[in-house]
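Here it is, the structure, as structure tokens.
Note that one protein chain of the assembly has been removed; the remaining protein chains are unaltered in position.
For subunit A:
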Amino acid sequence: MSKLNVVQAINQALRHEMERNPDLILMGEDIGKDGGVFRVTEGLIDQFGERRVVDTPLSESGIVGVAIGMAAYGLTPVVEIQFMGFLYAAMEQLISHAARLRTRTRGRYTCPIVVRTPYGGGIHAPEHHSESTEAFFVHTPGLKVVVPSTPAEAKGLMLSAIRDPDPVIFLEPAKIYRAIKEEVPEGDNAIPLGEARLLTEGKDLTLITWGAMLHPTLKAADRMAEKGVEAEVIDLRTLSPLDSATIIRSVEKTGRAVIIHEAPKTCGLGAEIAARLCEEALLSLEAPVARVTGFDTPIPLPKNEKYYLPDVDQIVEAAEQAVGF
């Protein structure tokens, strides 16, 4: 085992799968010689060559559309879209085609592609580089949506995403690309998709989150613990399919839930989770389900983005309100 950051961990997962699967092909803008703008694919072109690590023309719809055809034919395309804000150009391909190929052809063709893209705020990026619109993809039947929160998780989830027989949108929280290092198993630590993980156990409250927001959430849980409040922290890691069972089980135990995401509040995934809790755990609830989220605005340019992103104080405040309700 060695200590890796998220970038290195995903790189290791890609390398691992490319060695195993000669039909795995990487495509994207600047992923070859440059190793990707965040260097996630660094060195892969040297090991696997230009046939398998392809610098494409600047064309998101083209990249995803081509990947669909490749996948149907029998390759395993893993594509990089440079930032989530540029994935919208490929929406038609994702929603109308990737997500439905299996259904539309009654199972004859499938679409095992992975679309990797950095997402989220907190990196002082220009406009359109800090999007957190995972709900668009979760809202699309037929896609799977995965968001890792640490290096080991990133590697394990990436292995499963590549092996998954259906299209997976793999959202990489840019804020934590290099911020954390941890031991990452060298070999095959595939983490099944569709299973949330429980990080801390507690009896008073459930904090539900994913991606970069896991880290302020864990800090908030620590702060609550100092005050004698025991929180369970759930990292969803797969947003679609959503692991309702883990969420419901926890909230049935704690009676209180706070959902934390940086996406805008309205129709963010928090809304779906809150609705499920109302449908399936209403009688266990001892406080309204709370959401700590971004505002219903575009993420501001760097000078003001800190006022948009949820922070530890806000999470603690919401948690205290839930506990004191």
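Note that in this section contacts are C-beta pairs under 8 Å (C-beta built on N, C-alpha and C of every residue); 3 or more make two chains touch, one makes a residue touch a chain; residues count from 1.
Heads up, the rule we're going with is that contacts and distances are computed from a predicted model.
Trainee: UniProt protein name for the omitted subunit, picking from "Pyruvate dehydrogenase E1 component subunit alpha", "Heme exporter protein C", "Cytochrome c oxidase assembly protein CtaG" or "GntR family transcriptional regulator"?
Mentor: So, among "Pyruvate dehydrogenase E1 component subunit alpha", "Heme exporter protein C", "Cytochrome c oxidase assembly protein CtaG" or "GntR family transcriptional regulator", the name matching the hidden chain's UniProt entry is "Pyruvate dehydrogenase E1 component subunit alpha".
Trainee: Which listed residue (A:62, A:194 or A:288) would be found touching the missing chain in the intact complex?
Mentor: Within the whole complex, the residue contacting the unshown chain is A:62.
Trainee: With respect to the chain omitted from the figure, which of A:3, A:20, A:33 or A:203 is a touching residue?
Mentor: A:33
Trainee: Looking at the full complex, which residue from A:85, A:156 or A:270 touches the chain that isn't shown here?
Mentor: A:85
Trainee: Using the touch definition up top, pick the residue from A:3, A:20, A:104 or A:124 that touches the left-out chain.
Mentor: Of the listed residues, the one touching the omitted chain is A:124.
Trainee: If the missing chain were put back, which residues of subunit A would it touch?
Mentor: Missing-chain contacts on subunit A: residues 29-30, 32-35, 37, 55-59, 61-62, 85-86, 88-89, 124-129, 265-266, 295-298, 300-305, 307-308, 314.
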